[in-house]
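With one protein chain removed, the remaining protein chains of the complex are shown where they sit.
Coming up: chain A.
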Amino acid sequence: MKKKTFGDIALDVFIYLLLLLVAASTLLPFLNVFSKAVSAEWAVVSGKVGLYPIGFQLDTMKFVITSNPFIRSFLVSVGVTVAGTALSMLLTAVTAYPLSKRQLPGIGMIMLLFIFTMLFNGGIIPNYLLMKQLGLINNLWVLVVPSLISVFNLLVIKSYYESLPDSLEESAKMDGACHFTVLFRIILPLSGPVLATIALFYAVSYWNDFFNSMLYISKPSLKPLQLYLRDIVMDADSVSAGMSRSVEDRMNVSPEGVRAATVIASTIPILLVYPYLQKYFIKGVLIGSVKG
């Protein structure tokens, strides 16, 4: 290997610094919101809070995370995310398995059907009517059932399965394993990285979803956290944007500190999941895609 000249090293250092700076800049908005959440209200109102808190206090955070609507929305979100992710993983992993067997008759057709749903759907009104017929309106299952299988995630898992050597499976069958044993005892344990990655995808999408809940949930006690958050933020925006609001309404808007604290409190839980799954993350996606 060629020895690095001073110029090369200087360039490397410069590039690293630049990249670090760019990476750090993505943290700035988050830091700003966080600082607002833990700063004194007067400092927030006077526009003094930038990247670090002024008049540090935790009362706002405490107020937000102990308020009833927040706790209830939080529990709804946790429930939906846990149940949704578990069921999604089970169904996606099991569905992907037969689809990875290309030699099965008609498998191409079935695959096409899955992909078709990626590109086309009935639209909002028909979907709404369908959910209504199924009795899922104002029911938490509506946040889980329609999005149980994401075809994209299904394809990632499928191509990972295809990358596993067939001989593994054959030897298991020779030892008398049935299809389920093969899947659960051989294939799934070998698919750790991709499963962790997909689990994270699912968890994040269940956690962040507000659109389905906005459509299908009207009952205040069933609103998940993201919808609660969005409503609070939009509430303040619509007042400052001068939309015609009654004066009673104007007097009830949450202060900016409370809004910031709500944003932080609803972001942190899902952030905590990342570090645990991060190590599988890149590996999983790469293995699935490159070898597939």
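The rule is short, and it goes like this: contacts are C-beta pairs under 8 Å (C-beta built on N, C-alpha and C of every residue); 3 or more make two chains touch, one makes a residue touch a chain; residues count from 1.
Here is the rule we go by: contacts and distances are computed from a predicted model.
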**Complete:** Answer for the undisplayed chain, UniProt naming, from "Extracellular solute-binding protein", "Cytochrome bc1 complex Rieske iron-sulfur subunit", "3-oxoacyl-(Acyl-carrier-protein) synthase" or "Regulator of SigK", is "Extracellular solute-binding protein"
**Asked** Of A:4, A:48 or A:102, which residue touches the hidden chain?
**Response** A:48
**Complete:** Considering the complete complex, of A:102, A:132 or A:179, the missing chain is touched by A:132
**Fill in**
Where chain A meets the left-out chain, the residues are 40-48, 68-69, 72, 118, 121, 123-125, 128-129, 132, 137-138, 211, 214-215, 218-221, 227, 230-232, 234-235, 238, 240-252, 254-256
